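What you see is the complex with one protein chain gone and the rest in place.
For clarity, chains are labelled A and B in written order, and residue numbers in each chain start from 1.
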Amino acid sequence: MTGGWKKSGAVFPILAAALLGALVLSAATGPVPISLRAAFDAIFRGTDDTSARVLLSLRLPRALLGALVGGALASSGVAFQALLRNPLADPYILGVSGGAAVGALTVALFLSAAASPFLPLCAFAGASLSALAVFLLARRRSGVSPERLILMGVVVGAFLNAVIMLMVTLAPPGKIPGALYWLMGDLGLGTPHRVAVLFPYVALGTVLLYLLSRGLDLLLLGDHAAFQAGLSVERVKTATYLTASLLAGSVVAVSGLIGFVGLIVPHGARVLVGSGHRRLLPAAFLLGAAFLVLSDTLARVASPAGELPVGAVTALAGAPFFLYLLRRNGGRS
Amino acid sequence: MTPVLSAHGVRFGYGDRDILLGVSVDLLPGEVTILLGPNGAGKSTLIRILSGILAPREGEVLLCGRPPGEFRRREMARLLSVVGQDPPVDFPMTVAAYVGLGRFPHQGFFGGTSPEDREQVERAMERTELAGLRDRTLSEISAGERQRAAVARAIAQGARVMLLDEPTAFLDIRHRVAFYEIVTQLSATSGIAALVASHDLTLCAEYGERIVLLSGGTVAAQGRPEEVLTPSNVRAAYGVEVARDRNPATGALRVTPLRGMPAKPRGAS
Partner (left out) sequence: MDRSASAADRFPLASKDDRGVTVRLAAPPRRVVSLAPSLTEIVFLLGRDGSLVGVTRFCNVPAAASNLPKIGGVIDPDVEKIVALSPDLVLCTTDGNPREKVRALEEMGIPCFAVAPQDLEAVFMTIERLGGLLGAADRGRAEAGALRRRARLAHPVSTGVETPSVLFVVSTTPIIAAGVGTFMDELVRLAGGRNVATRFSGRYPRLSVEELVAARPDVIFVAGMAGVERFPPEVTRWKEIPAFRDGAVITLDGDLVTRPGPRLVTALEKVSAALADWRARRPKAPGSGAGGKR
């Protein structure tokens, strides 16, 4: 499976259709029965009965949030894998997750309910600060090397994990379940307001990364080769780092730490469209969005014990699927 | 003829040790210059200095009359391209896409792929006999083919100067010969100034028009192969005894190493 069909334009319409299908499925799934008629009325006639309200303020925001988060995590993963020249990189590898968690848990565990609307802001601030710290620590006169970035990411991450453990030990017991579920990722935290606020961040981040596509292609050649090919390597690295961290940080702030998507969806997308970033980034976005929305739908209905954490479903369901995808391609990725 | 790329009195070292103690070299258009020298002589370092990655401690480098630092990145890349030793292996990119990357200095981030771009990529692949492999990925082709792809990318870049850093280091004779064929033809037809850093005394003698012998931190000799590849020069640089004659088939200089444990080369640390 090389050459030919990868170039075909069919992949993108199929992915878009898959995303649309996933969104519809997600909006159609839930304990409150909503008939097709009620759905139409809600959307086009602005009715305000229970079905309409459930559809418009619970299900649709949740589905859209899943799409935004999945797409953003996948795009961010693609960017980090190029920046670090490492197929095992994910959006959280360079401090974003630890920082976001410390920010979010500070609000969730130690501040009153009145402060909870500020949780996403604090999580985002935490993510940004830790990502910045990793970047500055890794920077040398000669620039930022992938190896140093990874090293500093690991160190800062370990430190922040210890802080998190400490926080959980000191927290009042009633608040711990909420904190745990945030750590595992939860799309149920999406309100229409939060989705609306998140949208410009995700839009900005993904567009910026798309514009950097060629730069990302060249970064894969190695710093010297990219330099000699005409790339302002350090500037592109910085821009990529900041944009990818912004993307990851903004979605983590709203939905918690959903894992696996940012790591594996880029590989799946490469199998579908090859590794040129001009095609890879949009494909990864669509694939990540569809994947997460489907996983969330599954998480809501799979278990009789109630909702499963979506991060568990992405890994449990996603791993075998992507293994299959990678094997079909001869393990090349 | 004015040199396209020249270095004058370049000094450079890592840490306290200076590797290059004052190197001067000129590259002329349409000419293939071969940079010879033992391991550690500083060939790669010199190439890095010539391409603007490293700045010399003393001396100057001029590309079309201006120092590399004065150029903007893309502008410089339109003038100078570099082929390194090891193009990426596990790269899930097709040959055509990889060669296409060479057009970046002409496109920038936002530019589309123009007909000119496509044509340059095609021609680059034809010259390197890669047209049949265009849709294969880099990990699928052989090492020799990958090296040719790297050369193709540099050709597609359309630069006036090409620096090649021991690109045949790990290749077999077939690919070495192919490589030198491609480079000499390219230089002759397109007027590109090429600098090839090499170890291969035999092929250098056959193909080289100008040879620069780097040893002990300076240019020990430069000129035509007959002038440079004398037994005393080779002994001083490599510690190896050689015999010289003419290749009966081609008439070019032929240099063959003789048996015996090599002596310590001059200036070796």
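Convention: a residue touches a chain if its C-beta (ideal position, glycine included) is under 8 Å from a C-beta of that chain, and two chains touch if they have at least 3 such contacts.
These numbers were taken from a predicted model, which means no experiment stands behind them.
Chemist: Give the labels of the shown chains that the missing chain contacts, considering the complete complex.
Modeler: Output: missing chain touches A.
Chemist: Give the residue, chosen from A:A28, A:A171 or A:V197, that touches the chain omitted from the document.
Modeler: The single option touching the absent chain is A:A171.
Chemist: With respect to the chain omitted from the figure, which of A:L19, A:A39, A:V54 or A:A244 is a touching residue?
Modeler: Final answer for the missing-chain contact: A:V54.
Chemist: Against the chain that's been left off, what residues of chain A make contact? List them.
Modeler: 30-32, 50, 53-54, 58-59, 109, 112-113, 116, 171-178, 181, 186, 188, 191, 300, 304-307
Going forward, only the chains that are shown with their structure count from here on.
Chemist: If you average the CA atoms of chain A and of chain B, how far apart do the two points sit, in angstrom?
Modeler: 44
Chemist: Where on chain B does chain A make contact in their complex?
Modeler: 48, 51, 53, 73-74, 76-78, 80-82, 84, 87-88, 90-94, 97, 101-102, 104-105, 107-110, 135-137, 139-140, 153, 157
Chemist: Across the complex, what residues on chain A touch chain B?
Modeler: Interface residues on chain A, with respect to chain B: 2-4, 211-215, 217-218, 220-222, 224-225, 227-232, 270, 274-276, 332-333.
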